[in-house]
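I have placed the structure first, in the form of C-alpha cells, so that the comments after it can refer back to it.
This part shows subunit A:
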Amino acid sequence: MTQENEAKDEWEPKIIGFLCNWCSYTGADLAGTSRLQYPPNIRIIKVMCSGRVNPQFILKAFQEGADGILVSGCHPGDCHYIEGNYHARRKLTLLMDLLDYMGVDSKRFQMSWVSASEGQKFAEVVTTFTNQIKEMGPQTKLRGVK
Partner candidate 1 sequence: MAKMIKKDKVRELLDKLANEKFDIFAPIGEDGITLYRKLGAETPLLNFQNSSKPPKEIFFPQTEKMFDITVENHRLVGATEPPMASNPILLFGARPCDMRAMKVLDALFTWDYTDPYYVNKRERSTVISFACTLPDMPRESCFCTSVGGATDSREGADMLWTDIGSEFVVESLTDKGGKILELGGNLFTEATPDMQAKAKQVSQEATEAISRKLDTEGVKEALEATFDNAYWDEFSARCLGCGICTLLCPTCHCFDINDLVVEGKASRERTWDSCQFTYYTIHASNHNPRPVKKHRQRNRIYHKFLYSEKNLGLLGCVGCGRCIYGCPVNIDIIEVVEGAKEVLK
Partner candidate 2 sequence: MSENIYKPHTATITDIQLEAGGARPIRTITMQVDDPEVRPTFFHKPGQFALISSFGTGESVFAIASLPNKDGIVQVSVMKVGNVTSKIHELEIGDKVGVRGPYGNHFPLEEWEGKNIVFIGAGIGISPVRSVYQVALLPEERKKFGNITLIYGARTPADLAFKDEFKELDTRDDMNLWLCIDWKFGPKGPTGESSAEGWPAINMAAPGETVIPEGVNKFTCFVPQLVEVVKPDPENSIVVTCGPPIAIKFITQALEKLGWKSDQIYTTLENRMKCGIGKCGRCNIGDSYVCKHGPVYTHEQVKSLQNEF
C-alpha cells in the first residue's frame, strides 16, 4: 500500500473509474468479454448512475491518492433514470472548472459517455486517459505531498 517507488519510470498511475451501472459498467464488461486490451491501472467503482457521483467523491479520491479519475455514464438522453446524467454533467463540469481555478489540472478528471454496446470505446477512453495521466506524472497537490 505504501509507495516505495515513486521514481517516474517505475511509477504506475492509480486511476479511479466511477462507472454507471447501466451503460458504462456494462460497456466495460463488454470490453472484457470481447477481450479488448486496456491498461490495468483503472480501479472501477460501480455506481447506479453518473448522477450519483458527488463532487466530494472526486475530491476525496484525489486526496486519497488517485492520479486520475474517470466518470462515465450513459449518453445524454439514454439515462436509465431519465435525467441523472444531465445532473452529473452540470455538477461535474463545474467541478472541473473549479479544479482548474485551484491550480489542479482538470485533465486529471475526465468524463465520458459510454453506452453498454461501446466496449471498444471504453477500451479506447481508458487507454488514452491512462497514457495521458502517465505523461502528467503523479498527482501531488490535493494529496498534500510536497
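The rule we apply is simple: contacts are C-beta pairs under 8 Å (C-beta built on N, C-alpha and C of every residue); 3 or more make two chains touch, one makes a residue touch a chain; residues count from 1.
Keep in mind how these were chosen: all candidates are chains of the complex that A comes from, given by their letters.
For clarity, every value in this text was computed on a predicted model and none was experimentally measured.
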item	value
Identity of the candidate that touches subunit A (this complex; choices 1 or 2)	1
Touch list for subunit A against partner candidate 1, complex	1-3, 64-65, 143
